[in-house]
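All protein chains of the complex are present and in place, except for one that has been dropped.
What follows is chain A.
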Amino acid sequence: MAPKVVLVTGVSRFLGGNLAARFAANPDIERVLGVDTEPPPRDLLRRMGRAEFVRADIRNPLIAKVIATAGVDTVVHASVTANPAGPTGRTVMKEMNVIGTMQLLAACQKSPHLRKLVVKSTSAVYGSSARDPAVFAEGMSPKELPSSGYAKDAVEVEGYVRGFSRRRPDVDVTTLRFTNFIGPRIDTVLTRYFALPVVPTVMGYDARVQLLHSEDALAILERATMHDLPGVFNAGGEGVLLLSQAIRRAGRLTLPVPSGAVPSVGRFFRSARLVDFSPDQMRFLNWGRVVDTTLLRSEFGFTPRWTTRQAFDDYVSGRGLRPLIAPERVEAVERGLLDAAARLR
C-alpha cells in the first residue's frame, strides 16, 4: 500500500534530499516532510518542490511532535552517514547517527499512525577482515565487531532498529545495507578519494570494492517506501572492482603506503581537508567488502541498473576525471613499438 505521509531524515544531503524530491513528484503521496538540522542547498531545495522542510534535530524530542501532528505513516531514516560535516564532525556525526536514531525510534514507537520504517544502513556492519568469507550474505555476522567509527554506529543503529521492530511488530521495517555509493552527483569519502591525482593505497593489499550507483540507491529506497518489503537486504551493484583496478580506470596513479604509515597519512589527508577517512574505512582499503545481492534481486525485486564497473565508469566520465596518461598516448606508443618491430624484421 502506498504511503500517505512520508517523513525523510537527512534531507540536506544528497540521498535524503533527492529521495524527498522523488516523493514530492509522486502524486500518490499526500505529504512529504523533510527533516534535517541544516537547510538543504538551494538547488536541492528547489528540486524537492512541494516537500516541506522541517528544520529539526532528530536528537531532540521535538521530532516526536512533528511525527504525531503530521500523522506520519512512513519514516525513511536516511540520515545515518559516514561523512562527517567537518573536521570536528566526528563526535557530532556519532551523536547524530546513534542518539538521533534512538530519539527517532522512540518517537516512532509512540506514533499510532506509523506503518512503515525504512532504514538506510550500510554493509560496513559486516566488518572487514582477512578471516571473513569473501561474500557476505544477510544472515552472516562479522567475525570481529567494528570497534569504532561509522561501522560501529551502524551496528548500534541496526540494534536499535531490531529492538524497535520487536516492540512494534505491526510496523514493517526494511533495513537496507548499502555498499559504498558512487555516481557523478553524489559526494562521499570514496568519490573524493578517487578524485585525488595520486591515490594512496595500503602497500601489499588490494581491496575488492563493490559499488552502487547513487541513482540505484535512490530507486531502492523509493521502492522500499512504496511497497511492503520488510526485512534486511544487502544492496550493491553486480560485480567487483579491485581498488588498484578502479584507480587505473579513473586514470590516477597509486601511491602504496606501508601499513605502519597509513594512520599518519590518513591524518594528513584529513587535516588537508582532502579525504576524511576513519580508521574503519582504512581497514576497508585493506580487504574491501563484497555482499551477496541475491535477496535484493529475488525477494526485494530490484536489479540495479548499473554494475559496479558501469557505476564507476559513470562517475569517472560524469566528474570529467582526465587520466594522467591519456589512453591515446598509450595506444600511440603501442603502435609505434609494433611498427618498429615490423621494420626490424
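The rule is short, and it goes like this: a residue touches a chain if its C-beta (ideal position, glycine included) is under 8 Å from a C-beta of that chain, and two chains touch if they have at least 3 such contacts; residues count from 1.
To be clear about the criterion, contacts and distances are computed from a predicted model.
K.L.:
Tell me the UniProt name of the left-out chain, picking from "Homoserine O-acetyltransferase", "Similar to stage IV sporulation protein", "Aerotolerance regulator N-terminal domain-containing protein" or "1-acyl-sn-glycerol-3-phosphate acyltransferase".
P.N.:
Going by its UniProt entry, the chain not pictured is "1-acyl-sn-glycerol-3-phosphate acyltransferase".
K.L.:
Which listed residue, A:A124, A:L211, A:A224 or A:V290, touches the chain dropped from view?
P.N.:
Per the contact definition at the top, the residue touching the missing chain is A:V290.
K.L.:
Touching the absent chain in the whole complex: find that residue among A:L176, A:I220 or A:V240.
P.N.:
A:V240
K.L.:
Who touches the missing chain here, A:R47, A:R208 or A:R319?
P.N.:
Answering carefully, the residue with contact to the hidden chain is A:R208.
K.L.:
Of A:A2, A:L145 or A:V330, which sits in contact with the chain we cannot see?
P.N.:
Only one listed residue reaches the unshown chain, and that is A:V330.
K.L.:
Tell me, which residues in chain A touch the chain that this view leaves out?
P.N.:
Spelled out for chain A, the touching residues are 130-135, 137, 140, 202-206, 208, 210, 239-242, 244-249, 259, 287-288, 290, 325, 327, 330-331, 334-335, 337-338, 341-342, 344-345.
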